[in-house]
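Only a single protein chain was left out; the remaining protein chains are all shown in position.
As written, the chain order gives the labels A and B, with residue 1 at the start of each chain.
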Amino acid sequence: MNLAWVVPLFPLCSFVLLLWFGRKWKQTSAYVGIAATLLSLLAAFGVLVSRLGGATYEANWTWMKIGDATLTVGVSVTALNAWMLVVVALVSWLVHIYSQGYMAGDERFSTFYAYLGLFTFAMLGLVLSPNLLQAYMFWELVGLGSFLLIGFYFYKEEAKAAAKKAFIMTRIGDVGFLIGVLLLFWQTKSFDYDDIFRAVGNGTLSPGMTTLTAILIFIGAIGKSGQFPLHTWLPDAMEGPTPVSALIHAATMVAAGVYLVAALFPLYEASAAAMMTVAVIGGGTAVFAATIGLVQTDIKRVLAYSTISQLGYMMLALGSGSYVAAIFHLTTHAFFKALLFLAAGSVIHAVHTQNIEEMGGLWRRLPWTAPLFLVGALSISGVPLFAGFFSKDEILAAAWTNGSVGLFWLAVAAALLTSFYMFRLFFLVFAGEARHRHDGAVHEAPMSMTAPMVVLGVLSVAAGYIQTPWFGSFLGEWLTDGAYHHEAAPGWIAVVAASVSLAGILLAWLMYGKRTVPRDWLSARAPYGYELLRRHYYMDDLYRSTVVALVSSISRLLGYVDRYLVEGLVQFVTGTVNAIAAAGSRGQNGQAQTYGLVAAAGLAMLVVIFALTGGDWL
Amino acid sequence: MTFLSLLVFSPLLGIGLLAWVRKTETNMIQWIGTAATVPPLLLSLFAFIQSVRGFPLERLDEAHHWVRLADFPFLTDAAYVIRYELGIDGLSLLFIVLTAVLGTLAAVASLLVNEEKKGYFMWLLALEVGMLGVFAAANFIWFFFFLEVTLVAMFLLVGKWGGFERERAAYSYLLYNGFGSALLLVVIAVLVARTGTANFALLGDMLHHPVAEGQLIAPLTSEARHWLLGGLLLAFAFKLPAVPLHRWLIRVHVEAPPPVVMLHAGVLLKIAAYGMIRFGIGLFPDEFRAFAGVIAALGVVNILYGALLALRQHELKHVLAYSSVSHMGVVLVGLGALNEAGIQGAIFQSIAHGLIAALSFLLVGVLADRWGTTDIRRLGGLAASMPVFSGYLLTAALALLGLPGLAGFVGEFTAFLGLFAKKPILAAVGALGLIFAAAYSLKAVLNVTFGRARGSQPPAGQSEPREAVADLRMNEAVPAFILVALIVAVGVYPQLLAGQLAAALETMMNGLGG
């Protein structure tokens, strides 16, 4: 337990070593990365186990002193972050293993592992942060890891644009986060979570300020977790290698927003307005993104919109006051979404395209990938007995017991859409006849890729049983130190959830499996609506024509100000001086006698003045 | 003790030696020129380490009688005596170390300069003497003297070794900075005339404590103090530079040879920040309060103005020049906050930007050397041909946009922390600059390193770009690595520097009355 601080250090070492020696080590780099994350994983397990024994640990080191205030960095182990450590380290380790096969032969193989190490370090550091300052620092560093990996294929213009967009969009959120943090500091004189909660508890923090800071910090979470309206970077982030999408843009980093709100939960609980904001943004995003996911044709983009939607679900859970449900869904989502992405990666690896229109009929050709993808799809759709069912059920129950009926039905709608688009994806990719050109070349991925998927497949089922209505709520008790009491939710909610998900699957089967409902059912009836969804509600165009246009026109205006007004002012001053000098130099005619005359006249004038005034003024 | 004199004037030895070397022996000149920057580096590092270990810096003070400006029987013996005085505290030591480090690195990077090396190095070393002296000076007269040395040296370095429009840039530099200097001289003259001393510590005592008011040769009314401080701030606003007095900076950054810009952006701009802190807050704390709001607002204007203009530049040097304007705005924001966090932030921002600007201009110099252009529209995909270079350039961009863990973040964070205590709304507007900073630095750097591989058209008279794919050479990689290491060190453990500042800051805060 006292060694909790070493957990993030292994991946950091891996990053530094690979950056330095990676070019020499080439393919061996993978083993360095895998070993480092394995050590982290073991250490994280150690932390979790000793935390189970009730141990706690906190350590702080001085980062900088400002006058009397000491800003610290450190680690503190709580139930929440011990749990997150294991989830992050586990997914990261599996992705490290998977990448060995997926990225094999890439010229910048070692760089890839170095970046993965950097990201894992930052994510673990973020989870372990005992204060908001450190959280902010690692928050930006995970953004850096994400940025580097999205732009990994740097020679692609799309990757360049996507990386830049991801960084800037999340930065917008980060600035909100930073402002919130700085405001909190002057209210509470501390960055520490504990001090802030104390200030919230004893009323040092005024209600207005609580709401303001909570919402500002939530803006950071919106940016990082791809919530509406800052979500547009996440689908574009799929330009990165697929293992990266699995690790960063599905399982861990994007969940950081949820984690942050969860870690600051007492602050949010103190403000009904902030809770409402979180719930509405989350619920809205869940449906919003799911509708876009219905019509996308890029396998990774469908999964990306699904991620946004599921993150919205978690936010909804938090906003409904169910911290446990959010973390539960975060965990199960980490497993099944990572599984889905890795399986998608395996498909892409096999057919070398991401367009689902060019796939199909892969069920037999990918004997490992296809069933595993199915497991993931069943889990995310919330089919009973799979992990997603339990966590989704928990969220629906939370929304219901919280009393917000509208949000509850929003969540149900999102669940229906989710199971529909997931099975649309499944049927288009794996069922039917093959529509791809690379017929002969299609082959199952190597062991290094399938093995991590199998582990995740098992977890996508098993993870649900840590918190069920039947076998007790281990996770809830663990996260709340035993104070958890399961809200008695009406039993019909589980029935609704299950039937909705099955309905979605059935509909998808009818449209894409059995084809009794024509595929162009929607696009034929509502072409504009279809186009609206296909173009992601024109959000990118909206931003381009408003925010971007505004900034660039201000920038252009300032450019003119700079060039003409500021420079012109200076030109005017220098011009005036020059004109005076020119006038003076015209008197300089080179005639010594003229100069003498002027001097004599001046002298005469002085003498006259002297004579008239009597020289008293001297 | 002659430690400080040795530190400040040791590059003169190099100038002396260079005088004996023939112009054509460029290798020899490079070696001597570089070696001459090493003694100040070693001495300043030694002083820094000693100071970290608790050595009292006051013991390094030096004072010798120099000149007496006036001799009236009714004055005390001490009045109008100008002495040769050097002395440092934690604040000036940090800047001296920064100067010495950048001086050596710029000398190494001067391999990129090929013409008239002998004269170039002589002036470069003179510039270093001037910069070291500015920070080591303990009275106004010597401060001004060293400041003018930098002005002259810089003028010649830009005017003779610069790019196409070098003369225009040099005159622009001279005009703005000369004006600032003149204003500064007026303020100094009035202060010395009224108080009879130029020593910072004595001046501070005389101006602060009502008891000592009797020592003043002529009383300084509150109004007069406001005028003096206003003049002082305006003088340094020219040199910082603050919008709208920034146009010279753009020209100098673009035209001056890269190693010179390393020193210019790295150290010379910081003299203004140093001056505002040392003289503005140090001598006129009460009056400074009246200006604080304006300064903070000006800082926010600087941040946004610089960032928005950087966004639309196509020339990498222009981007960096406007980013300097933007970053200096953070210094103003910190000073405008006028609390411990703000001032500390301003100092950190100065140091951090010194390192980051030096790194970026070093890399820009390499780019110009290899491709003959720094236009981001004509470059692209360099990460393939120059991976190490691109890695460093990306690091520089990340440092510029204030990524935590790198030095820039500490300065920005601390400065904004300060302003949030005083003017949260203004600070929130200024914080938007962080978004624009990300936008312009990534736009510029990604266009150069990412994307489709593109090179410029070869410069006129050359069929191929010079050494098309040569990545960083040893003499470029080592300075870049050292700078990155320092940037990371400051970013990860800022207490290393903050510990040195504590005493100086406390004195200042006492002056401000808590």
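Just so it is clear, a residue touches a chain if its C-beta (ideal position, glycine included) is under 8 Å from a C-beta of that chain, and two chains touch if they have at least 3 such contacts.
Here is the rule we go by: contacts and distances are computed from a predicted model.
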Hidden chain of the complex, named as in its UniProt record, picked from "NADH-quinone oxidoreductase subunit K", "Branched-chain amino acid transport system ATP-binding protein", "Alkylation response protein AidB-like acyl-CoA dehydrogenase" or "ABC transporter permease subunit": "NADH-quinone oxidoreductase subunit K"
Displayed chains contacting the withheld chain: A
Residue of A:L3, A:V405, A:M447 or A:L597 in touch with the missing chain, whole complex considered: A:L597
Subunit A residues that touch the omitted chain in the full complex: 585-593, 596-597, 600
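Assume only the chains that are shown with their structure count from here on.
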Complex contact set, residues of subunit A against subunit B: 62-67, 69, 136-138, 140-141, 144, 151, 154-157, 159-160, 163-164, 167-168, 171-172, 174-175, 178-179, 182-183, 185-186, 551-552, 554-556, 558-559, 562, 565-567, 569-570, 574
Partner subunit A, residues of subunit B touching it in the complex: 175, 243-244, 246-247, 305, 308-309, 311-312, 340-341, 344, 381, 383-384, 398, 401, 403-405, 409-410, 413-414, 416-417, 420-421, 424, 427-428, 431-432, 434-436, 438-439, 442-443, 446, 449-453, 493-495, 498-499, 502, 505-506, 509
